[in-house]
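For this view, one protein chain was removed and the others were kept in their places.
First chain written, first letter: the chains are A, B and C, and each begins at residue 1.
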Amino acid sequence: MFGYFGPEGTFTHQALLTLSREPARSFASIGAALDAVREGAVEASMVPLENSVEGGVSASLDALGDLELAPLRIVREVLIPVSFDLAARPGTELGQVRRVITHPHAAAQVRHWLATTIPRAQVVERGSTAAAAKTVSDPSSGFDAAVCAPVASRHYGLEVLAHDIADNAEAVTRFVLVSRPGELPAQTGADKTSMVVYLRHDEPGALLAILQQFAVRGVNLCRIESRPTRTTLGSYSFSIDAEGHLEDARMAETLLGLKRICKHVIFLGSYPRADAKPPTVRAGGKNADYRNAQEWLAELRGAMTTRAPGSTSASKRHPSPTVSPSSS
Amino acid sequence: MFGYFGPEGTFTHQALLTLSREPARSFASIGAALDAVREGAVEASMVPLENSVEGGVSASLDALGDLELAPLRIVREVLIPVSFDLAARPGTELGQVRRVITHPHAAAQVRHWLATTIPRAQVVERGSTAAAAKTVSDPSSGFDAAVCAPVASRHYGLEVLAHDIADNAEAVTRFVLVSRPGELPAQTGADKTSMVVYLRHDEPGALLAILQQFAVRGVNLCRIESRPTRTTLGSYSFSIDAEGHLEDARMAETLLGLKRICKHVIFLGSYPRADAKPPTVRAGGKNADYRNAQEWLAELRGAMTTRAPGSTSASKRHPSPTVSPSSS
Amino acid sequence: MFGYFGPEGTFTHQALLTLSREPARSFASIGAALDAVREGAVEASMVPLENSVEGGVSASLDALGDLELAPLRIVREVLIPVSFDLAARPGTELGQVRRVITHPHAAAQVRHWLATTIPRAQVVERGSTAAAAKTVSDPSSGFDAAVCAPVASRHYGLEVLAHDIADNAEAVTRFVLVSRPGELPAQTGADKTSMVVYLRHDEPGALLAILQQFAVRGVNLCRIESRPTRTTLGSYSFSIDAEGHLEDARMAETLLGLKRICKHVIFLGSYPRADAKPPTVRAGGKNADYRNAQEWLAELRGAMTTRAPGSTSASKRHPSPTVSPSSS
Partner (left out) sequence: MFGYFGPEGTFTHQALLTLSREPARSFASIGAALDAVREGAVEASMVPLENSVEGGVSASLDALGDLELAPLRIVREVLIPVSFDLAARPGTELGQVRRVITHPHAAAQVRHWLATTIPRAQVVERGSTAAAAKTVSDPSSGFDAAVCAPVASRHYGLEVLAHDIADNAEAVTRFVLVSRPGELPAQTGADKTSMVVYLRHDEPGALLAILQQFAVRGVNLCRIESRPTRTTLGSYSFSIDAEGHLEDARMAETLLGLKRICKHVIFLGSYPRADAKPPTVRAGGKNADYRNAQEWLAELRGAMTTRAPGSTSASKRHPSPTVSPSSS
């Protein structure tokens, strides 16, 4: 069974439905949805990771990058266009709306629309857009309308006063399906790898050194986001998505390089990109380039050490001089 | 008159009180507190910028980095240790607490304490810790206790059931006082400069190029945080604090370099560090190094062009050959 | 009067003739030709700097990069295709050539031709190809033929047994005209700037840091050549040519940056490229980019400090808050 950060009718629920129609379990918080994966209560959970307007979802980033919790893996990503409705109890008209309820992120994304369309309406914030819809469905709630996902207005029997009211019509939210460590999703040629890296303390240029680990191997970054390490102000970890799969040589070598110079590296998985966009690989970063270089090195070493068993022909062909300091 | 992101009794209010005891105006949102500065309704407003546990405060980062709004300047920073109380109406005992109300960030910072001390209590989220305290002060609210700042428990006449319940005793929040562009605070030798840079679209290695602008001039970073540009997923701006003042040559040259290679650079001010920690300046980055280099270049140019008015002695000492391609 | 590294009839002489047909003075060594400039005995001297086959001319590189000698400036560069003749006294036939004389660099450039055409000939080295031609012109010299420049075979009355015998038909030598510091040659839009930089001792990554000074300002390198500093093994200076003129903002700023981080920087001049090839300027490196950035910074500073004399209007528009720590 899958889990998701609920309640029913959120965009997160909608994201899970694109992958599976099986009954799924909703959790009241992102932390709870991920803890349930760790404990084996669900096979995997869907949580939001970032929004093109609001940015990274801190609760997800922190739960995935926590050094003290059991490791998790992202196995799928889902992109959902953000589409907000203004929904009310049947019979309410737009002109009557005075008190609107919604989640703070949603409020931020429809601010302009509300300010120009129903400027006198007061906006109150609730923990989720689905909870806001549920609240409005109760006539005694004191709220006239909710800003929520289409799935929520349907779910709670509300009537849509206005469709698609987001200020930025292109807004999209990225969700990830998170499981326990297991087999990696197969390489597709259009993959992402996610990780969290912790810098060694107080080293000027440490972030630069990290980015160079990627650049030198020809790996392109998709996203980099700083998070406080929860100790002192000014101490950060970085949540990073990069183009490619752990089975791509350039990515494996980059991870090894990061491991060597960073305080900690948390590997969060390799998985197919939702947009199927192939990677931008810099010169020398293709798997064939890595293979060719390995073959060259093997040949170099072979030339230097090859010796037919029981014969000295190889060393005759390539005798290595035996030199010793002169005694005089 | 100053403004602050209220209501009264929040940590933000407390941060402002460390600078001024004059009556100040509270605003219901960070955006409103900053808009009041833009419009001249207040001289400057105090808003939270980052928390050592929760990370950057998106509303502040986005309002300060918005390309379409009038520019603002940070003129002071204040660090306030985060200290949460569990506060209730007089007469309530710890064992009776079943329903707790607080702000989501506060909830995150006391999660462990609540889970171990009053594991059966249910936690509900409200827009601010001060609002939570106010709610609890009303016996009909249905809530037994609030997690809030000490100033709020005092303000709303609550009794403190437990002091200092934050899981991380070192947690601190950083606030900034923001004004319209005006004279920069004077250099103190321990200053920070803040800015927001927008990368040119879709250039692999663009962030690396930005960090190199700092490194090459010997400027050390304090904080770097990505924010979505609110257009397409994968398009980011970076909010950056660096060590030094605009009047430090290395900082001025770094800003010029960023301006040349970035899509946009928003300068957010230079101001004294709250911790008065002097900067780490890499080799060649001191003001004296810049001055010496400038003098050297001026001498080079002088040697090449100096000419006493009305004389040709300089050119006699250093005649420059006049050569022309041979005609044959 | 101009000087050149002679004797008459060398490629260096030929290079000078492309610029001036005036009588010129020849010097027996590169050092002497440059010392004569320093002492004012000649206005400028032509010396070879690098050859596309043989590489840098150490004597020139070292004399120009010497910290203890008076500074010099390159004011012109000349490219001369390397064209060698096999020249003999009139009457000699190719089949009779047994002993050939030439300069070691010339010998290296015709090695293949000699080995296949007159395999039994013995090659002896002399100080210049012109001296070799002169030697051959003396029947008692014991030499049958010289490998020399066409100008030398004509000069010494030799007959050409074979034209253009260089193994690499594209070989070219670069010569520079060197004067005392004076007015820089004017910017042409296709210029080079030459310099010598000395690294601080024993700093891993010092060369990388130097290259980054160029890269960050968008300056492209044409040539970089290491030279020992003549102290301990493993201590080097670097002789560098880069695209652009000291009057290009990116070049001036790069030189300032080098001056700050290097032990020594010797500026060797800005001068038009012989091939008139315009520079490759990386994003943000154009003079207009530098000007725009400077204007932006000036505006920032203006906004912050502008004040009409005798009025307070500017500060009224942009009042800067005066804050002081609370006394309580």
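We take it that contacts are C-beta pairs under 8 Å (C-beta built on N, C-alpha and C of every residue); 3 or more make two chains touch, one makes a residue touch a chain.
Predicted, not measured: the structure shown is a model, and the values here were computed from it.
Which displayed chains does the hidden chain touch?
Hidden chain, whole complex, touched shown chains: A, C.
Looking at C:Met1, C:Ala70 or C:Leu211, which residue reaches the missing chain?
C:Leu211
Looking at A:Ala33, A:Val57, A:Val75 or A:Ile101, which makes contact with the chain not pictured?
The single option touching the absent chain is A:Val75.
Hey, which of A:Glu125, A:Asp164 or A:Asp289 is the one touching the hidden chain?
Of the listed residues, the one touching the omitted chain is A:Asp289.
Counting contacts across the full complex, list the positions on chain A that touch the omitted chain.
2, 17-21, 43-44, 73, 75-76, 177, 179-184, 200, 209, 212-213, 215-218, 246, 252-253, 255-257, 259-261, 265, 267, 283-285, 289-290, 292-294, 296-297, 300-301, 303-305, 315, 317-321, 323-328
If the hidden chain were put back, which residues of chain C would touch it?
50-56, 58-59, 79, 108, 125, 127, 168, 170-172, 174, 204-205, 207-208, 211-212, 215, 220-228, 230-236, 280, 282
Heads up, the rule we're going with is that only the chains that are shown with their structure count from here on.
Have a look at which chains touch which and call the overall pattern line, ring, star, complete or other.
line
Per the definition of touch at the top, where is the C-beta contact count highest among chain pairs?
The largest set of C-beta contacts joins the chains B-C.
Measuring centre to centre with CA averages, how many angstrom lie between chain A and chain C?
52
Distance between chain B and chain C based on Cα centroids, please, to the nearest Å.
For chain B versus chain C, the centre distance works out to 49 Å.
Between chain A and chain B, what distance separates the C-alpha centroids? Give it in angstrom.
From the centre of chain A to the centre of chain B is 26 Å.
Enumerate the residues of chain A that touch no fewer than two other chains.
Expected reply: no residues.
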